[in-house]
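Here's the structure we're looking at; comments come further down.
Shown here: the complex without one of its protein chains, the others still in place.
Chain nomenclature is as follows: A and B, assigned in order of appearance, with residue numbering initiated at 1 for each chain independently.
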Amino acid sequence: MSRAGPPVSIRRRLVVQLALVAALLSVAFFFSLRVVAEGATEATQDNILAASATSIADAVYTDAGVVRVEIPYSALSMLGTVSEDRVFYRVIVNGETLTGYDDLPVPEGRRSRNQPLFATYGYRDDTFRAVVVSRALSVANQPRRVQVVVAQTRLGLAAISSRITTTATAIGVAFFLTATALSTLAAQNALSPLSRLAEAVARRGPKDLRPVTAETPTELAPLVGGLNGFIARLSAALTRSEDLIVEAAHRVRTPLATVRTQAEVMHLQMEKPHNRQALRQMIRAVDESSRSAGQLLDHAMVTLRSDQLETEEIDPGDLLRDAISRLSPTADLKDIAITLDLPQEALRVQGDPILLQNAVRNILDNAIKYSPADTEITVRLVPGPPCRLQVCDQGRGFAAEDIARLPDRFSRGTNVDDVIGSGLGLTIVRDVAQAHGGALEIGANPEGGGACVSLVLPSY
Amino acid sequence: MRLACLALLLSVAASLALAFELEESRSYPGTGPGHLRILSTADVDVFEPIIHAFQARHAVSITYDVASSAQVMIALYDEGAEYDLAISSAMDLQTKLANDGLAQTYSSDATALLPPWAKWRDQIFAFTQEPAVLVLNAAAFEALAVPTNREGLIALLRDHPEAFDGRIGTYDVRVSGAGYLFATQDSRNTESFWRMTEVMGRLNTQLFCCSSDMIDAVASGRLLLAYNVLGSYARARLADTPGVLVVEMDDFVSVMLRTALIPQTAKAPEAAGLMIDFLANMRLRPELVAQTGLPPVVSASGEDKGVIRPIRLGPGLLVFLDRMRRDTFLRSWVSSIKQD
Partner (left out) sequence: MRFLLVEDNADLARALTGRFAVEGHVVDHATCLGDAELATRTVAYDMILLDIMLPDGDGREFLRRHRAQDDPTPVIVLTARSEVSDRVGLLDLGADDYITKPFDFAELEARARAVMRRLGGSADNKKEFAGLIFDSNAGTITTGGRSERLRNREMRLLEVFFAAPGQIFSKSHLMDRLFSFSDDVSENAIEVYVGRLRRKLGETQAHIETVRGLGYRMVKRE
């Protein structure tokens, strides 16, 4: 099963990749500088060693058939000019040590004739760079082979090498830091149009479906184009469905209103009980279908808005006052008295006012609908937090077995078949509550036979 | 009086366990723990003030053994004698000890302040710079022009053979390390060295082991002139030795550095290091400089300044230690200086 990894930041990826490249370049630079510089210093040492050995070899002479050597002062002093390295030498004639250090090893290996041969070896607990220079000598017509070995420790080389390493490291690190800083800037710069675009889109309200006009680089043009195309299609689809809903509602509701009104008029004129009964059934059917349609539409709207809450600060007391003023004419028709019980202190909730109003109205509407005539409904704001917007009635209440499933879609109480209802009212309330991080609570009214329904909202 | 120093050499009770020969050995018990053993070419009289001043600060016991530079080399190079500090005026031999891995590395704040030419490999540390001078009998030169360079000296000797015959002194370079060092540096520095040696040889030049003997001889009038005498010794003697003139040549002056090193065999390298620090800071103690007559290392004076030719520490000094080169040099020298 494939799983999406954690979200990846383009900027971070860009910076990391550029930094990696910079690091790679730094390291490559470091090593190449070291190789070149150390090669150069080693070559310098080799050259001096060869010059030293050659000048010694040149100082080999024969005196009355005896091979002698008078080592020039400069031959060894030149080795001490740059560094304080230890110096060893050995002059060999036909394998016999003429002078110098008997135990000094002779560099070995293939070489072209009369060319100095170099070697690096350990000697007297130290690492030495050594050279051997050969020279032919004729003594009493006998050919003699003279070898001059000069060896020097690599202290000076090591010092130079460490200086080079320090310099190379410093330059490499400086290069890396500069390159990384620059690549961070570059990435930021390159991605700033993207951030601007994201900001421009994120800043929009849920209903802002204008095309994106932020200035974007050519690379983002397809994205912006695609986005705008999508927005246009979405906008068209939304407009279409909104128009459709409105149109449908209008088309259906207006004839229904006609039918209902006509039925009412006829009902008033009818005398025979069975005719009146038929008309009443007709009116109730109209009411039922219109109410269902209304709640279905409301539910759809609530679902739509819940995805993109347009929250603002609301006084929950206002919500209750508002719902009461809207519904008290309906309650009056049944001589139902509504009392409002608000706390002293002002409360605030954060929410979508239209959704919350709808939810509160649904609760109160339910209470009025299921309350008998001449009863009381108490609307109460219980300060929290979380605060409770509570509506208690003296109606028939809920059957205990219904409470858990009531907020489900199209689920109605088992004891309310005689009342018109779609079963969506409490579903809407619950959805609104959940969209606001709250809950719907249903319980029995402790001060009477009825029910208490509460919309619980986080408050401060 | 030739090889006069040999008598002195034999008179010193040398430790039986040692094959090398000591000229003198002196102990300076300290109040604290630790024992610093020094093998030195410097006379006890010269070095004693330093030891006392050092002990005033560090309570270690000190054994101070005096030997010739050749014996110092034998002791340390061939026999591995256990010393904590080797002090020698023979820069070439000290260099060879360090080059061949017989010296320990040491560094401290005091050695860091030494000028670069006054140390090598952080193993050899110079603490005096001593010019080679000409010492003259003042009385004898009342009538003669004082030579100011080697050509002048040759001319003087040639012009007055009767006056100088048998009354010239110089180091026996076969015996004296300092003498060999000065002679080989002379041979490098001037074309007239061999001519001068031949002239001196014709005048039956007497050979000495040590500067002090030569100064004594000049002061007593047995010698009219001694060549390549350690200037520090000569100047130290001026006060109590009347009738002696000290002349620094104006063609060039070889300057020898007296150096110290810690041998690999050292048992108390820390104490030796303290002594090296003490010696390196000698210039800060004028009273000690006055007492010993040892001119301390001063940074500026080590540079080549016209006639002053400080002998450079480094592998160049190994050249004249080459056995064949030395052999050749000594043969030439002997044949020049001895023309019997």
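Methods note: a residue touches a chain if its C-beta (ideal position, glycine included) is under 8 Å from a C-beta of that chain, and two chains touch if they have at least 3 such contacts.
Quick caveat: nothing in here was measured; it's all calculated off a predicted structure.
Asker: For the chain that is not shown, enumerate the shown chains it touches in the whole assembly.
Answerer: Listed by label, the shown chains it touches are A.
Asker: Of A:253, A:321 or A:396, which sits in contact with the chain we cannot see?
Answerer: Only one of A:253, A:321 or A:396 touches the chain omitted from view, namely A:253.
Asker: Which is it among A:20, A:36, A:354 or A:399 that touches the chain not included here?
Answerer: Checking each option in A:20, A:36, A:354 or A:399, the one touching the absent chain turns out to be A:354.
Asker: May I ask which residue of A:133, A:302 or A:387 touches the chain that does not appear here?
Answerer: Going through A:133, A:302 or A:387 one by one, A:302 is the residue touching the chain not shown.
Asker: If the hidden chain were put back, which residues of subunit A would touch it?
Answerer: Residues of subunit A in touch with the missing chain: 245-246, 249-250, 252-262, 264-265, 267-268, 271, 273, 276, 280, 283-284, 286-287, 290, 294, 297-298, 301-302, 305, 328-330, 332-335, 353-355, 357-358, 361, 373, 418-420.
Here is the rule we use: only the chains that are shown with their structure count from here on.
Asker: Measuring centre to centre with CA averages, how many angstrom lie between subunit A and subunit B?
Answerer: Using C-alpha averages as centres, the distance is 80 Å.
Asker: Give every residue of subunit A touching subunit B within the complex, in rising order.
Answerer: Interface residues on the subunit A side: 68-77, 79-81, 84-88, 91, 98-100, 124-126, 155.
Asker: In their shared complex, at which residues does subunit B touch subunit A?
Answerer: Spelled out, the residues of subunit B in touch with subunit A are 98-101, 120-121, 188, 312, 314-316, 318-320, 322-325, 328.
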